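One structure, pasted below without further comment.
Excerpt of the complex: some chains, original placement.
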Amino acid sequence: MAPQYAPSLRSRLAPLLLFLQTAFIIIYAFFVEVDSNVKVDGETFSNFYAEFQDVNVIVILGFGFLCTFLVRYGFSGSGFNLLVAVMATQWAIILNGIESWYYRGKIRVNLRSLVVAEMCTASVLISMGTMLGKTNPVHLIIIALLEVSGFIVNEWVLQTLLKVNNCSCVSHSHQILGPSIFTPYTTQCMLYSQGNSPVCCLYSPGSVFLWMFWPTFNSVLVDDRTPGRKLGAVCSTYLALAVSAVTAAAIALLSHPKGKLNLIHMQSCILAGGVAVGVSMSAVHQPWEAMTIGFSAAIISTIGFQYLKIHMLLAFQCHDTCATLSTHGLPGLLGWLSHLLLQIRDSDDHTMAIRFAVFHICTLLITITISLSTGFVTGLLLKWNFWRPPQSKKCFDDQAFWEFPHNAVRK
Amino acid sequence: MAPQYAPSLRSRLAPLLLFLQTAFIIIYAFFVEVDSNVKVDGETFSNFYAEFQDVNVIVILGFGFLCTFLVRYGFSGSGFNLLVAVMATQWAIILNGIESWYYRGKIRVNLRSLVVAEMCTASVLISMGTMLGKTNPVHLIIIALLEVSGFIVNEWVLQTLLKVNNCSCVSHSHQILGPSIFTPYTTQCMLYSQGNSPVCCLYSPGSVFLWMFWPTFNSVLVDDRTPGRKLGAVCSTYLALAVSAVTAAAIALLSHPKGKLNLIHMQSCILAGGVAVGVSMSAVHQPWEAMTIGFSAAIISTIGFQYLKIHMLLAFQCHDTCATLSTHGLPGLLGWLSHLLLQIRDSDDHTMAIRFAVFHICTLLITITISLSTGFVTGLLLKWNFWRPPQSKKCFDDQAFWEFPHNAVRK
């Protein structure tokens, strides 16, 4: 039912952007103010600013340029990611502040709330990776807004039902894990009858930036009042990343028929250790635990990349552009499992251990349920032809959306 | 009168560089010392160091790699920018320290004075953008030194005549605004009888770095002693940048005949909000004010990019390589206007409001006058054929200045 010509974005994207942006400005005008109280949680502006900028680099540069390996889709990959990121961040600031608005009448913005909003955005950008190239920017923005909402509802449900308000780090990581796997897959299952393979080769600078700044990503929201916990988070993440880079290379060599390395493969799998340690952070106390988690995460991520991607395509007709499932999904589940095992080992008696296990499994189940529902609703909404989905043969092609100067060399 | 062969730089550039560099070393030997008093303005070294590095990244990487979209001029764009940046920074440190030298006999260098010098350099690099490709590096260095001088004379005049010493932020932004528009245009009007269009396509990584680090650029010199002002500057800039990215995309779609996006267009216009908010910073108190400024700035910047560039070329024979007028000029003027309006709204009585308006208009007029004079003098000086201007057909070509290994693939 899609039109034969590449659908123009003007009549859909431009009004949507202008409408949403105007609505955001009006909401901000009535409900948002800059926090005048500078010292929050014992952190001064200067101490936190460098970490805020690191997160900014992760979200805009790291995730934005992660998909530049799609040869003919580089402009869209980076351009649309910026659009989605800024829309999602503005929306997440509003939703995260609803509780504060309820009690104090105003949503207060400070560096920490910007960072929390950018973490929600990161979760959205991770799951964008599965759908990139097969969607138009209108789809991406709607998915982003719905997914941010699901993410924050999930956090609120966990905090209300399970009282996990004492450890924002765990719940955050869980929510990164959940929506970034299940929402996009459900959406895809609703949307597509088949996937096609894009041409991939170019080097992606985003993955190097993600690798370098992942310790900040894992540690930025760790409470600084308990001395040493933030340092532990940084050291654990750094070592897990180091181990997973080495292991990913070794396993990739072993599983390749000619014993060669594959660049996109390596770029995806070097991050696995960081993701897994991020989810199990609050139970990791020794460097070797982080390293073992990194080792296992790299192995399952590498094997997942090699075998799972094709099976997903055949079995569920889900095509995963950026291999989000093997980079973030499997390592995230492994991190969840490690967290459970480590916590049980550290428990003093059986009652505590069982209580924690039940609690931990509930967290996962709630996250999965909310993600699946969000994905189902998003998928239903986007099936509507009103949004002008790209045709199958126009997928993964910048020419549908971008103007190229006629006498220029395509890069 | 220009020679038929691409003019060699050896006989002009090398002596100029060696002479200036030796002169700088001699001046530094007699008049400059490292500031031994570490705690300046309540800031410790560690608190300020991360922001110093951010500014460094903005100046060297952000502005240096902004013009890499010129396909055949990438080597020159980044290489000459580095040369100009380091010469301008050394010169700005000397000029900024003249007052301190007058009272204490020595110019003291610390992190803050390096940052102030790099802000002057940033203003120079912005205006370089209008002339890049049509000038040789000798021209660029002379323009840089004269423009830094004009910038600092302007600051000194404003501080002496109008007593704006209490708010370095405003005057700084004004001076970034002024010289970066008027000096290069006057220079161009003096220099060129016609401009030619370069081939543009490549992606410019500089603009992404500028977007990410612009909050630092706007907040780094804001006084940290009033709590919350620096945080306000960061949040305002971040939100304005976010809004202007969204708005620029929407307006670009609406104004394009086929409803497509243009990468260079977007790269220029996503910064507009940050520039406008930077100029009106000290009067912006609420997030929605910053967002509205960002919204308007993106609209006029996008429309300016589409229509003004061609009219400038036809009417004044000025060719603007990097669209500096629409990226920095128009949003800067809008910021100046917003500052005026916001300040009038916040004034208690009419006398104050009128007094501020007169003062504010004087600031702009003085800045424009000094910029125009600097541009006129620079233009006169550079008309001299002694500097060997590049021929029209050799413009925007790396081959005039750079050696290419014979068996290498041009990128």
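Every chain is named by a letter (A and B) in the order it is written, and numbering of its residues begins at 1.
Following the convention adopted for this analysis, contacts are C-beta pairs under 8 Å (C-beta built on N, C-alpha and C of every residue); 3 or more make two chains touch, one makes a residue touch a chain.
Small disclaimer: the values here were computed from a predicted structure and weren't measured.
Because all chains derive from one sequence, the complete complex can be expressed as a copy number, which is 3 in this file against the 2 shown.
The definition used in the following text is that only the chains that are shown with their structure count from here on.
Distance from the chain A centre to the chain B centre is 35 Å, each centre being the mean of its Cα atoms. Of all residues in chain A, those touching chain B in their complex are 8-11, 13-14, 17-18, 20-22, 24-26, 28-29, 32-38, 44-47, 49-50, 52-53, 56-57, 60-61, 64-65, 74-75, 78-79, 82-83, 86-87, 89-90, 109-111, 114, 401-405, 407-411.
By the touch criterion stated above, chain B contacts chain A in their complex at residues 43, 46-48, 50-51, 54, 71, 199-203, 208-209, 211-213, 215-216, 224, 227-228, 230-232, 234-236, 238-239, 241-243, 245-247, 249-251, 253-254, 256, 258-263, 266, 270, 285-288, 291-292, 295.
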